[in-house]
Structures are given as C-alpha cells and as structure tokens.
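First, the structure itself, so that you have it in front of you.
Here the complex is missing one protein chain, while the rest keep their positions.
This part shows chain A:
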Amino acid sequence: MGRPTSSSSSIDSPNHFAFSSTASSQRDLTTDLRLGLSISIAPPYVREQWPPMKAAVAEEEHECNSSTFYVKVYMEGIPIGRKLDLLAHESYYDLIRTLEHMFHTNIIWAEAEMDRDHYEKYHVLTYEDKEGDWMMVGDVPWEMFLSAVRRLKISKC
C-alpha cells in the first residue's frame, strides 16, 4: 500500500499503477485540454460515465431492448458496402472481432499492435463522426463512440 511520494519515483513501468487503456487515452486528452487551455473550451471533452445512471439500469436496456443501430461499413477498394449492428456488440474488442471475420483481414485500431513488416495484411479502421470528421476507432469510451459514429471505413495501411 506504500506509494512513492518523492518526485524521483519511477513511473516508467506501466504495471506500477493499475490503469485501463481507456483511462490512459482519456488522460492524454485531458492533458491536452489542461495544458494551457481552459476547461471551458468547446467539445470534444472527456465525458465518460454519462448520463448518470446506475450500471444495472443502463445495462438492462442494452440487454432486453430490441433496438438496433446499423451503420454502413466500407472497405477500401470494394464498392459494395456491408451493414453492421453496433448495438449487437458490447465493446471495441467485440466489434473488431466481427469486422475481422466479415472482411477477412487484420484490423488496426487504437489498441492494436501491428507487425510492421507485413503491413499489406492490415487495414485501418476509422469512423465518421457527427461533425463529418474521420477518426481512428478506439480512442473514446465505447458508449461515447456509439453516440458519435455515423459509419465505418476500413482502409489499406
């Protein structure tokens, strides 16, 4: 339970402090926001765990409602697109698995590692958000992604 209080403590080891990759990417975003910028700037701001509902209530909705959220998915070089129900997936990992299966390729996204020697075997997954920008998939929390995504694109590396 001890923790370093001196400034010479090492923070190099990523295992030293428990944190999820989601938390770290959010911290990077808030770092950018805070360094010299005021908190009251316009979106995108980090908005995890919103709206304020108990998990059980929110999860019930995803489990037992019959709503769907289909988005178009295009792969670069293939004129005919596919459609995918995002609400049938629970997380990014779930989604990536489906896409890799659907398009028979290896998908690069925010959490992925790539074998740089064989880049031709990989495709990058991006999404178009509400503002029309193309963003890499996986930087923001899953729920936030669901509310922002309009369609998906899988491009060659």
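Things to note:
Everything below uses one rule, namely that a contact is a pair of C-beta atoms (placed from the backbone, for glycine too) under 8 Å apart; a residue touches a chain by one contact, two chains touch by 3 or more; residues count from 1.
In the analysis below, contacts and distances are computed from a predicted model.
For the chain that does not appear here, its UniProt entry gives the protein name "Protein TRANSPORT INHIBITOR RESPONSE 1 isoform X1", which is one of "Translation initiation factor eIF2B subunit alpha", "BHLH domain-containing protein", "Serine/threonine protein phosphatase 2A regulatory subunit" or "Protein TRANSPORT INHIBITOR RESPONSE 1 isoform X1". Of the listed residues A:Pro52, A:Pro79 or A:Gly132, the one in contact with the hidden chain in the full complex is A:Pro52.
Annotation: of A:Lys83, A:Arg97 or A:Lys130, A:Lys130 touches the absent chain (contact as defined above).
The chain not shown here touches chain A at positions 1-7, 9, 11, 16-20, 23-24, 27, 30, 34, 38-40, 45-58, 60-61, 64-67, 130, 143, 146-148.
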